[in-house]
Every structure is written in structure tokens, then in C-alpha cells.
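Note that one protein chain of the assembly has been removed; the remaining protein chains are unaltered in position.
Up next, chain A:
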Amino acid sequence: MKCQQCEKPATFHITELTGEKPHELHLCEQCAQSYLTQNPSGGMPIQPSLAGMLHHQLKVADTAKELAKLDEQVCPICGISFYEFRNQGRLGCPHDYTCFGSELDPLIVNIHGDTQHSGKHPKHHRQSSQDQTRLIQLHNDMKAAIEKEDYERASQIRDEIRKIEEGES
């Protein structure tokens, strides 16, 4: 793929999340640098650009090879790759916060200046993150069981889901 601003190959794929919809840019290193350092002018709000920050943060450690390796990381629960997240700016499932944690945490600090929630907590359902991941997995299993018309298995899974939901596990 060619850079959108010149003829060189595009090595940076930036997703802007400041507008109504995510907007994709494919740029070479030089054009990306000048894009990311430009100052938004006029009366428009300066909002954190997720992809811009991710890029900046990844730049510190990476060689192209390391970045490619990072991009290949896949969440075992929802199947989203780090590349897809980087491109779309949206995560695939709650477990991504754990499995992409080492890349996400610095990004979260950039956005919010913090990594510790200090607001309200759910009162009724307080499962651990592991239980929540297990819930998504069980749900997938149940779907598969129903597809195979194995209703006995499906109802066992449903009971298990209930137990976790009700905090009995």
C-alpha cells in the first residue's frame, strides 16, 4: 500500500477517532511523523487521538519486526488481533483489557492520566475478570451445543452460566 500523501510505501496505519466515525490514514514514516506532530488549528477541540498515541507508544520499543509480532497477537476469547484493534480503535471483548494489557495500559494512561477506577462498582454481580472471561467462553460453548442439537449439554452450560452470574462459583 502506498502512502496517501506521497509515493513511498505506507508503514503507518492511523485510525483517527475524533470525528463521527473512525477514519483511516495510511502514511509513510515521514508523513506520519508530520501528521502526528501537527497542531489541530481553528476552533475544533483537540481530542486524544487513540491511534496517534498508540503509534507514539509503540514507536518507543519497536522495530518493524517487533511491531509485526505484536500485531499478530490474538485474543483467545473473541479472536480479535492487536492489528485489528489498532486499525479499528475498538476492542473485541472484555478479556482484551487483560490479554493486550501491556500495550493498553500505557495508552489508557495517555488518555485518562490514570489506570485506577475510582467510581462506582456493581452492587449485585461482582465476578472476577476470570469469571467474566469464562462466561463468554461458556456462552460460545452453549451456542455450539445448540447448533449440534445437544440440548442436554446446552442446559448444563446454562446452569453453569447461572451459577457464575449469581456469584456462586
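As a working rule, a residue touches a chain if its C-beta (ideal position, glycine included) is under 8 Å from a C-beta of that chain, and two chains touch if they have at least 3 such contacts; residues count from 1.
In this text, contacts and distances are computed from a predicted model.
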| item | value |
| --- | --- |
| Options "Acetyl-CoA acetyltransferase", "FAD binding domain-containing protein", "Protein-arginine kinase" or "Glycosyltransferase": UniProt name of the undisplayed chain | "Protein-arginine kinase" |
| Residues from chain A at the interface with the omitted partner, ascending | 17, 20-21, 43, 45-48, 50, 77-80, 88-94, 97-98, 104, 107-108, 111-129, 131-132, 135-136, 138-139, 143, 161, 165 |
